[in-house]
Structure formats: C-alpha cells, structure tokens
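Complex shown without one protein chain; remaining protein chains in place.
A and B label the chains in the order they appear, each numbered from 1.
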Amino acid sequence: MPFVNFLKRNLVVLAGLVTLAYLLLPNIVVTVFSFNQPKGRFNYEWQQFSTDAWKDPCGVADMCGSLSLSLQIAFWATLGATVLGTMIAFALVRYRFRARGTVNSLIFLPMAMPEVVMAASLLTLFLNMGAQLGFWTILIAHIMFCLSFVVTAVKARVMSMDPRLEQAAQDLYAGPVQTFLRVTLPIAAPGIAAGALLAFALSFDDFIITNFNAGSTVTFPMFVWGSAQRGTPVQINVIGTAMFLIAVLLVLTSMVIGNRRNKQKA
Amino acid sequence: MKTTDSSGDVRLSGISKTYGSFTAVHPLDLTVPQGSFFALLGASGCGKTTTLRMIAGLEEPTTGTVRLGDQDVTALPPYKRPVNTVFQSYALFPHLDIFENVAFGLRRRGIKSVKKQVEDMLELVQLGEQARKKPHQLSGGQQQRVAVARALINHPKVLLLDEPLGALDLKLRRQMQLELKRIQTEVGITFVHVTHDQEEAMTMADTVAVMNAGRVEQLGAPTDLYENPQTTFVANFLGTSNLIEAEVDTKSGDDIVLKAGGGKLVLPEARCSAPTTAGGRVLVGVRPEKISLTHADDAGEIPEGRNRVTGRIADASFIGVSTQYVIDSPVCDELAVYVQNVERDGRLVPGAEVVLHWNPAHTFGLDATQDIDAGIEEEAV
Partner (left out) sequence: MATLTEAPPPLTPTAPEKKPPRKRGRLTPYWLLLPGILWLIVFFALPMIYQASTSVQTGSLEAGYKVTWHFATYWDALSEYWPQFLRSIAYAASATVLCLLLGYPLAYLIAFRAGRWKNLVMILVIAPFFTSFLIRTLAWKTILADGGPVVGALNTLHVLDITGWLGWTAGDRVLATPMAVVCGLTYNFLPFMILPLYTSLERIDGRLHEAAGDLYARPWTTFRKVTFPLSMPGVVSGTLLTFIPAAGDYVNAELLGSTDTRMIGNVIQTQFLRILDYPTAAALSFILMAGILLMVTVYIRRSGTEDLV
C-alpha cells in the first residue's frame, strides 16, 4: 500500500520524467554514436567503439566549411535581427502612434506561418527579382524570421519595466540619451540577450527556409540533410555532441556565477 | 456567544513547526472556544500564519495535534477538514464568476441545488447584484466579501482569516472590521483571525494572542492585554508604553513602593508580573495617555497619592484630537505623554519644566531582565 500511495502522489513526477527521457534520448544516441566505427556509409547501427571521429572532427570534406558558414550567418543574422527588433520593441512599448495594430500583426504573422510557406514565397520574390541565391539571400531570410522573436522577447522585458524609473532618471538630471544608456538599456538587457540568443539558435539551426533560398550554398543543417541521403559521417555526431556539451556548460557556468553573485550580495 | 457546545473548539496541543533548523512555531498549546472571535497578533515572521495554516491543514505540524471539538484532524488533508479559510489577498478563482466562486465548496461536496444558498450568502455580504461578474471586475472590498462568503457558505466549524484586510486601504479596512464582526455575530461560527495590525485585532477579537518569534507572549481580552501587559514585547507592540527602570524599595499593603531617579513610584502588586524582592529591579510601565501634565509652577495643585515624575518638555506635536509630548526626565530619557486637547495650557511648550503625574492604579510592572525595547521595531502598521 505505501508503494501505491507513493505512486499516486508522484504520478505527475514520474510522467514528467518519462517525457524528459523522451526529449533526451536522441541526444544520448547522438553522443554514443559519435564513438562508433560504422561499417557502411551510414552511422545508424552500433559496430565498434572508436575515437577516430573525435580526433579528426574536420575529416569530412566540406563539413567544417559549412559549419563556419552557418556560424557566420547566425552571427550576422543575430546582430541584424537584434538591432532591428529592439528598435521595434521600444517603439511599440514606449510610444503611441497610428497603425499600431498593423505593426503588431506584421510582427505576429511570421511566427504563425508555416516555414515552408515563408520559404516558398521568399524564393518566389528572389526568382522574380533575379537575385543570385547564396549567402546574402540566406542572411536576408534569417533576419526576417528572427526579427519577430526578438521583438517578442524584448517587448516582454520592456513592458514589465516601471516607466517611473525613466522619469526618476530624468528627474535626476539625466537627458534622454543618458536615460536610455544608463537606465533603460541596462534594464532591458536581459530581454535583448534572450532575444539574441533565440535568434542565434533559430538561425544556426534553420533548415527549411535556408534550403529554399540557398541556391548551391551549403550551410551546416543542409550538409546534414545531404548526408542523410549520401551517407552520414560520424563527425556529424561529434559536432552535435560538442554543441550540446558547450551549451550545457555555458548555461551551468552562468548559473553558478549568478548564484555566487547572489550569495555575495546576501 | 454563550454556549455549552464545544464541537467548534479548536484545541492545539504541543503543536510546533520547524523548517530545517529554523523553528517557525515553538510547541504551543492553545484552546479557542466555540463561537469566539480569536485573533493571532504579531509581526510578520512571528509564526502566526504558520499556526493558522496548521489548523487549516495546509501545513503539517512537526509535533503535536490539532483537534476540532473531540475530533483529531491532525492527519486530515485540507479538503477533508470542516474548516475554511479566507486567504490573504483572497485567492479568488480568476476564471470563475462570483457565483461559481461562492458555490465552489458546495459543488465539491456533491450538493446539487446550490442556487438558493449561494444567493442567500451573496445577500448576506451584500453582493447579490454582482453574482455574474468575474473577481477582477470587483473592488478590493467586494473581493474581500466574496472570499468571506465563499468560505462561510460551507458552514465550517471554524473560519480562518489570514490577514483578510491587509490589501485594503485604511478607510475600507475600518468598515470591513465592523462588517466582519457583524457577520461573526450573525452566524456564530468560531473565527480565528491572523493579523499584524494591533488595532484590527483589538477592535474585532474577544481574545487576542500576541505572538513573537514562534511563541505566544500573552493571551487575553484586548483590554487586559493593553492595560496590563506582562512582557515588554506586548507593552511596546500594543500601543506605546513608557518603561522606567526602578528598584523595589518597600511593600505597603497591596502596593509596592519603588525608587526611580530619586523619586518614589507606587505600583499595585497585582499588576506586577515580575518577582518583587526588596532591592530587585523592575520595569515600571505606564501608558502615555494615562499621564497628566502640569506646569512646574502649578505643582502644588497636584492631588496627593499620585505617582509623580519631573521633567522638561523636549518636543510637542499637535495632532488635532490630542497633543503628543516627549519629555526629558531624570528617570527616563524620552517619556511620551498624550494630552487630550480639552483645555490647552499655553505654557506647555518645548523647554517648559513640568510634572508628570498619574493614578498608581494605571501602573504596571514588568520583569527587568527583558529587552526593554522588544516589540518597538515591529510596531504594527
């Protein structure tokens, strides 16, 4: 009976942990198979332990090139989307103007649109304009779909900010520019950072829109997609595992530092 | 409410709560008789809310038992206890209208025809018109009444109120104090009320328990607590007290004679909660409004048999109904004196030499080993 009671009381916890396992299982598989030494061209079946791929992560033709291209695009797309998105967010929260509704729907629609629709229509535009598909068309597309997410993230933060803080700054002799740089921006910073992080992740990992608008340029997701047809090198798993570990480590260190700061304050 | 029925008694025995190494409530025995309006008063963090939550079943006591009448409810989950709570800031369900909020408890107990009861209850709290509104459409005072109605409709044996008026502004709070008192008299249910507002506790409750650092400092009727506090915490937390350090000199009849700053003060022995061996130290207390102020030139007119202290006015603030003076005196640095503005003596200005005098029957004595300033920091709202 105690066991049944325990089960009843913790049913939701157990169910949640099952879901968590479902979410993490592929990452575990990716990690384990980065130490595989497959027989054929595909790395789907376990053969033999090997660290070959880890010793030579760029040993596959074009892969590291595509990785660096993806990083570059993600960097510039993040920069562009963050600057433009932050400006829009401030305009939306801090000012009254006409056509607010239209602007809001223009922000909302890209997030409510299946990627394939945006991808296809953007390609139609580029084809009609006779644009050369490649780095620039990818960058344009990425800034476009990251923009809305940055606006949403920054808006949430700026909205929760007490407008009296800015009034207080002005009362204490800070001009508009000073107020913005010394009060508004620091307070909005976490929102901007969250938006930028999201934009980076979205851009770096985007496949559908990129696939339509890349022409013959190959980003990292496109390389993975192609390899699913031609044969999956183990190095893909190495990159995947490394990205996962770096992300977790970064988050954990930032958390530890945050905790320590809080403790020092207390 | 005089009644011999004890099914609504709340009996706490040896109840305590610890979180890790922190003791929120020290083992506590308390009986709240059926039909009474009982207040737990204390500053935030004193353990009063934890005590209330243990009665409600929202917190499991570390030791001890909770009884309602003869029934031990310690192990019962909240949804099986015949006890209802009016939560701090109400916890009204935002997705349900007023009617459904009030009907919630009845429906959970499988009662089908709730309409009549809910309407009657809304009538009692004067919200009949608002039945189909959502909580956020009501004012704070109205929300508060919904919270009371939602709990009362279940005819609980005990109604628990956790800072029910804390979110209201001062004027509304006064009004709701009277309202709650009226409702309690009408329904005759035991009310246990948690508050940090001493005035609220004293206006509403029959019995007040003053809590400090997880312990009950003193328990009694509001007048007893105010007129005859037994600890420095209660003396300072409930209103203001002048506490003068004194030495026991002699006893004469029912009175103790004390030496303080060269003068003598008389204290009825019955009003002293401290040991009174000759030469021992005692804190002599007197409330500021019990003291009369006479200009030193008229000292001769003061009747015999009153306790007297001399001093000089350091500060006077006029606040309409009365004037509050701060007096520097050899016996004590800052004595507070409140004088009703009936006939104002124009000579009583800062710098004036005065004599303070009061009826010895208003004096109380406290154990001098306590912290003389206990309860001052936590002075209620």
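Here is the rule we go by: a contact is a pair of C-beta atoms (placed from the backbone, for glycine too) under 8 Å apart; a residue touches a chain by one contact, two chains touch by 3 or more.
Bear in mind the structure is a predicted one, so any value in this text is a computation, not a measurement.
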{"item": "Touched by the hidden chain, restricted to displayed chains", "value": "A, B"}
{"item": "Contacting the left-out chain in the complete assembly, out of A:48, A:128 or A:262", "value": "A:128"}
{"item": "Identified contact with the non-displayed chain, of A:7, A:117 or A:172", "value": "A:117"}
{"item": "Contacting the left-out chain in the complete assembly, out of B:6, B:23, B:88 or B:370", "value": "B:88"}
{"item": "Absent chain, residues of subunit B that touch it", "value": "56-58, 77-80, 83-85, 87-89, 91-95, 104-105, 108-109, 134, 136, 150-151, 154, 167, 169-171, 198-199, 202, 223, 226, 239-240, 289, 319, 321-322, 324, 338, 381"}
{"item": "Sites on subunit A contacted by the missing partner chain, in the whole complex", "value": "12-13, 15-20, 22-27, 29-30, 33, 44-45, 84-85, 87-88, 90-91, 93-97, 103, 106-107, 109-110, 112-118, 120-125, 127-128, 140-141, 143-144, 147-148, 151, 163, 201, 204-205, 207-208, 211-212, 220-221, 224-225, 228, 232, 236-237, 239-241, 243-244, 246-248, 251-252, 255"}
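What we mean here is this: only the chains that are shown with their structure count from here on.
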{"item": "Distance from subunit B to subunit A - Cα centre to Cα centre, in angstrom", "value": "56"}
